[in-house]
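The excerpt is restricted to a subset of chains, each kept in its original location.
In order of appearance the chains are A and B, and numbering begins at 1 in each one.
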Amino acid sequence: MKVVTEYIAVSTRGHTDIKDITPEAGRLLANSGIQNGAVTFFVSGSTAGITTIEYEPGLLQDVPAAFEKLAPERAHYAHDATWGDGNGSSHVRAALLGASLTVPFSGGKMLLGTWQQVVLIDFDTRARQRRVVMQIMGE
Amino acid sequence: MKVVTEYIAVSTRGHTDIKDITPEAGRLLANSGIQNGAVTFFVSGSTAGITTIEYEPGLLQDVPAAFEKLAPERAHYAHDATWGDGNGSSHVRAALLGASLTVPFSGGKMLLGTWQQVVLIDFDTRARQRRVVMQIMGE
């Protein structure tokens, strides 16, 4: 049984920008040589989250629209009174989505559906450089 | 330390149908002979998710009602323009809920609460045959 920790660097535009990290994750998993186990994706920081979607242009509009309804960018947030950084909505959205996702793999491949990609969603209100932790555990 | 990958087949009616997979998961865990570790449940596909609920008839109405409010089935989705398959709401709901859940176990039993079941929620707009990956890791 082995543990391999990798990092995936992602540049985002913020504002619920959605980035597909599946190809890079697949390469890092193959490089690890581990055949069976689970990959945990985790985003360090409290204004972004990880999930899976079908990565196609329509959903890149629909998913941000759903988050805008859930926690509008321009609403009042007590967080903004604390820090004055104006990204209360980003924190609320990230807390709801969650910072981690665990994907099982077998034969060196993640057991994703054909139309299912692992994505980072950056809820911050400005462009960011993100680093997603990808931890591979297995044998 | 061992890794065992199992699959749970589930027939759903779609439309936020909620299926209790706890009994089958408990059997597969017992069969694995692994005593301590964590089980990852993962649904392959981008229109379903995994969570835990108290599996009782009232919540089987309340949870779908909450998702209907969050992302109504009959609203407009850009996804539907891409594919014409009319299940934009299913994708949005699944992205928000998440495709994975990890449950620790000890002494061969998942550390669930008494009134807490592991469920698949199928958000698609038609009946589906689903396969939930259940990956057991431990010793």
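Before moving on, here are some points about what is shown:
What we mean here is this: a contact is a pair of C-beta atoms (placed from the backbone, for glycine too) under 8 Å apart; a residue touches a chain by one contact, two chains touch by 3 or more.
Just so we're clear, the structure is a prediction, and the values are computed from it rather than from any experiment.
Identical protein chains form the entire complex, numbering 3 copies in the structure file, with 2 of these shown.
Convention: only the chains that are shown with their structure count from here on.
Those residues of chain A lying in contact with chain B across their complex are 1, 36-38, 51-54, 56-59, 61-63, 66, 69-70, 96-98, 101-104, 106, 111-113, 115-116, 137-139. Listed in rising order, the residues of chain B touching chain A in the complex are 1, 3, 5, 40, 42, 44-46, 70-71, 77-83, 88, 91-92, 94-96, 98-100, 102, 133, 135, 137.
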